[in-house]
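Let me begin by handing over the structure; questions about it come next.
Every protein chain but one is kept in place in this view of the complex.
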Amino acid sequence: MMRTGGLITCILFFFLYLSGASAMRPVMKKRREPCKRLELFFHDIVYNGKNAENATSTIVAAPEGANRTILAGQNHFGNVVVFDDPITLDNNLHSTPVGRAQGMYIYDRKDTFCSWLGFTFALNSTEHQGTLSFIGADPLLNKTRDISVVGGTGDFSLAKGIATIMTDAYEGEVYFRLHVDIKLYECW
Amino acid sequence: MMRTGGLITCILFFFLYLSGASAMRPVMKKRREPCKRLELFFHDIVYNGKNAENATSTIVAAPEGANRTILAGQNHFGNVVVFDDPITLDNNLHSTPVGRAQGMYIYDRKDTFCSWLGFTFALNSTEHQGTLSFIGADPLLNKTRDISVVGGTGDFSLAKGIATIMTDAYEGEVYFRLHVDIKLYECW
Partner (left out) sequence: MMRTGGLITCILFFFLYLSGASAMRPVMKKRREPCKRLELFFHDIVYNGKNAENATSTIVAAPEGANRTILAGQNHFGNVVVFDDPITLDNNLHSTPVGRAQGMYIYDRKDTFCSWLGFTFALNSTEHQGTLSFIGADPLLNKTRDISVVGGTGDFSLAKGIATIMTDAYEGEVYFRLHVDIKLYECW
């Protein structure tokens, strides 16, 4: 009888063990909460032929027939813009930058304002040292647009995530301020 | 004797537990089967100076001396093309699009037809809402070419995978139809 008692208890643990084992399969689970989150602003001042001193971006390519001082017609389709924009913690262009947003955007649609983005945040502040790289489509007229965080270095080594971009302000076709809400889901 | 029986049983479980523990180390295993798979077509109509109405892509950059209406010599080395192509479920250009392929390709070799691709699929159908971003080399003369899925948003949040590209049809240097077999290996 004693023996049976011990056996029953152990068999119980055996099933507990089995159910535990299946729950512990090394499958990556959906994690809904970001492991790191950053909210930043960057400021793009497009060169228009007159603002060489302040400009942080410049049109470098355009379809045949278009020039590179004024954004092209048809929703700027075909314009390639290279930028090196200051990143700030708040929405003030004159705040001390915490890094630079470097890369390019391409106006890639004829029927609406839309661009394709490829760029890197190089952060260099007391809080963050490292880079985050982004790729994605940016349908500018939408209130929020999600792009992909495809990699990172330094403090953001091997980062992966989603960045939500919002146009925070713009002046004509010269100044654009972007608000970026970066959510990382893999933190090493 | 009874006691020994209970102990032996439990010791047995102890070893089972240990072996289980080592098998359950949280190491990501090779997963050979995609967790999501999509087969799509996209249609690229290159602007040639005469087809402004239909064109979905345009040459925006070329080496010094080349113009941007005709693809350059030397296997188009140095041409940068921006596109906004319809994506369809079948190989018919006139099928209802399920999204747009947006981005660019660069002819990057002098000795053969080869391009470097950076683009995003923005899918917007009843079945899929979200984006997938791609990067890779595209040696056009190979029957199949593998490029990387480097990120995604919406239904494809944090996607990672491989896309196999096949040239499904082409007409001169104006129309290219690409068949894309997308295999995702990380699905959140």
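Think of it as A and B in the order they're written, each chain with its own count starting at 1.
Heads up, the rule we're going with is that a residue touches a chain if its C-beta (ideal position, glycine included) is under 8 Å from a C-beta of that chain, and two chains touch if they have at least 3 such contacts.
Keep in mind it's a predicted model, so treat the numbers as computed, not measured.
Note that of B:Thr69, B:Asn124, B:Ser148 or B:Thr167, the residue touching the chain absent from this view is B:Ser148.
Residue-wise, the contact with the chain that is not shown comes from A:Ser133, picked out of A:Asn75, A:Thr88 or A:Ser133. For the options B:Asp108, B:Asp155, B:Asp168 or B:Asp181, the residue in contact with the chain missing from this view is B:Asp108. Within the complete assembly, residues 2-3, 5-6, 9-10, 13, 16-17, 20, 24-29, 47, 49, 58-61, 67-69, 80, 82-84, 100, 102-104, 118-120, 122, 131, 133, 135, 150-154, 157-158, 160, 186, 188 of chain A touch the chain that is not shown. One chain is missing from the display, and on chain B it is touched by residues 2-3, 5-7, 9-10, 13-14, 17, 21, 24-26, 28, 30-31, 60-64, 77-80, 106-110, 114, 116, 118, 135-137, 139, 146-151, 160-162, 185-186.
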